[in-house]
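Quick one: structure below, then a few questions.
Removed from the display is one protein chain of the complex; every other protein chain stays in position.
For chain A:
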Amino acid sequence: MDHENRYSIRVVSEINNLIDKYRSHLDQKTIFELLYKKSSDAVLIMHNGLFVDSNESALNMLGVSSMDEVLCILNHHPSSLSPEFQPDGSSSYDKSEELLATCIKEGSCRFEWLFKRLDGSDLWVDTVLTRIAEGEDEIIHVAWRDISTRKEYEADLMQQKKELVTFNNDLGNKTTQLHMLYKRLEYSQKYQKAIFDGQPNIIVANFNIRTLCDGNRAFLDFVGYPDIPSFLAEHDCICDYFIEREGYLSTTMNGKEWIEYVKDNPEYSHYALMKRGDKEYVFSVSVNEVYIENDKINIASFSDITELEEYKKTLELRIKAEVADNRNKDRMLHNQSKSVQMGEMLNMIAHQWRQPLNAISASAISVAMKLELDELEPDDIREHLTYIQWRVQKMSQTINDFMNFFKPDQEIQQFRLNDVMKDIESLMKAQLQGRGIKILYDQNNPTVISSYKKELAHVLINIIANARDAYEGLHLDVKTITISLTQFEENTLIISVRDCAGGVKPENLDKIFNPYFTTKDQGKGTGIGLYMSKRIVREILHGSIEVANTENGAEFFIVFKNQVIT
C-alpha cells in the first residue's frame, strides 16, 4: 500500500512539474489533454455512471484494436465490461453502483475490479475513482493499473496455499501416525532396555571380538561408569577387568581372544575373576553369537557366583575338617581298641597266672616250713622244686600263647570249630571257671571253616567276655555260654553264641554295636569290644554280626563266608 501511495504522489508531482514547465507556453487545457491522451497510465472518464472517454493506454488494456470496438466501451456501464459477478460473489452491477456512489459521496475511492477484455479474457485492475464535477453532470476520473499478473500470482498463491493446507493436513495425519509409531517403538525400546537392565547378570555386547558396544545396568554398576561412552573413553572391553589367575579367564586364552575361547569350548564351564573395591568376585561366563543385519555381535553374560563359591569353599573346608575329625576319631577308636585288647590280655594273663603263682608260693612255703620244723626230707625238696619248675614253664607258655594270639593273622587257614574253641578256652578257662561259667560246643562239628582263625577267635572272645560280664552278680545254678556252627549253602557259615544272662534291654539292641556304648558300671566297660567285633567281622571276615534276645538271654550271630586260600 505504501508503494501505491508513493507511486500516486510521484505521478501527481510529475504532473505538477509538467504543468509548471508548460504553463507559460501552453494553456492549461492543452496540457491536460496531452497528459490525458499520452499517459502510460490507463485513464477513463465517466459521466452519469457510463464510460464516455478513454485514453490509449486504457483501450490497449482492454484489448481494443479498432474504432468499432471503441464504441463497445463508450456509453457503457462498467458492469457491461465485467463478468456478471465479481470473485467475492457480489453482482458487478450492484457493486459498481455502490462504489460510484461512494466516490461521489467521498470524493474518491479505490478498489480492485475484475473486467472482461473484449476477447473475453480476465483483466484485473487496481482502480482509483476521482470525482471531478458534481451536480447534474457527475464526471468521474477513472485510473486503472493492470494487476492481472499480480492476481494470477495471487490465484497461484491461493492454489498453492490450498495445496499447502491439504498437504499440511495430510502431513499432520502422517505426523500423528508417525508419532504413535515412534511412541510404540520408544516403549518397546524402553521395555527391552528395562529387561536388559533388569538382569542381575552382567551382560555386555561386543562388536566382533574386542570392542564393547553395549552393556546393561549391572555392568555399569560393576565397572563404576555412568554410561557406556564414559566406559569406552577409558576401556575397550570388560576383559580389562579380568584378574589373571589359574583356573579363570584371561584376556587371551591359548592364543585366542577370551570370547572366541569361551565359544570354542562350550563343554567346559568358564569362570572370570574381577575386582570391585577390595573384593574379588567370581563369575560364571557364557557367550552367545548373534547377527544383527550384517554385524556379528557377541553377547557375553557374567553370572555372579561369588557367594556360591564362598559357600562351596566353606563347605569344602567343613568336609575336610569333618573327614580329619572322623579320621582322628577312627584313630582314637583304634588306639582305644588296642588298649582294650591289651587290657583284656592282661586280665586273662592275670587270671591264668594267679593259680600257679599261689601254688608256687605254697610250694615254697611248704619247703620253708618243713625246714623250720626240722621235718624236711631230700625227696620233699626234689618234689617241690620239680613242681615249681613245671609251673613256671607253664606260666611262660601262657605268655607265649597270648603274645601269639594277639598278633594279627597273616593268612587264611582251614580249621574246625573245635580248634578255635580250644584256643579260646586255653585263654579264658581260668576266669570262666572262677565264675562258674561253662562253655558248651560240639567238639566233633565236622564243618571246615576257611577264614582268619585268630580274628574269628577275637570276635568270639569279645562276645564270650560280654556274656561273662552279663553273668556277673547273677546267682544262677547254671551259667552257660553255648557256641554252635551251622553251614548254609556251600559257603555261608553262621556261628551263634548264646547265653542265659537275661538278654539285652530292647531299647539297647540297636546301640549295642555302637562305639562307646556300654551298660556296664563306670570303669568296667569301654563300649569298644562289640564295636571292634563288628568291624573285624565286616572288614576281615567279610560278614555281618547280629544280636537277638532269646527266652532268657542274648544270642549273637556271626554270618560269614568261607574265603579262598590264596
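The working rule: a residue touches a chain if its C-beta (ideal position, glycine included) is under 8 Å from a C-beta of that chain, and two chains touch if they have at least 3 such contacts; residues count from 1.
In the analysis below, contacts and distances are computed from a predicted model.
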- Query: The chain that is not shown, which UniProt protein name from "NADH-quinone oxidoreductase subunit NuoE", "Electron transfer flavoprotein subunit alpha/FixB family protein", "Thiazole synthase" or "Response regulator" does it carry?
  - Reply: "Response regulator"
- If the hidden chain were put back, which of A:375, A:490, A:507 or A:551 would touch it? A:375
- Item | Hidden-chain contact residue, picked from the options A:360, A:439, A:481 or A:547 | A:360
- Task: With the full complex in mind, choose from A:39, A:433, A:450 or A:508 the residue touching the hidden chain.
- Result: A:433
- Message: Touching residues of chain A against the unshown chain: what are they?
- Response: 354-363, 365-366, 368-370, 372-373, 375, 391, 433-436
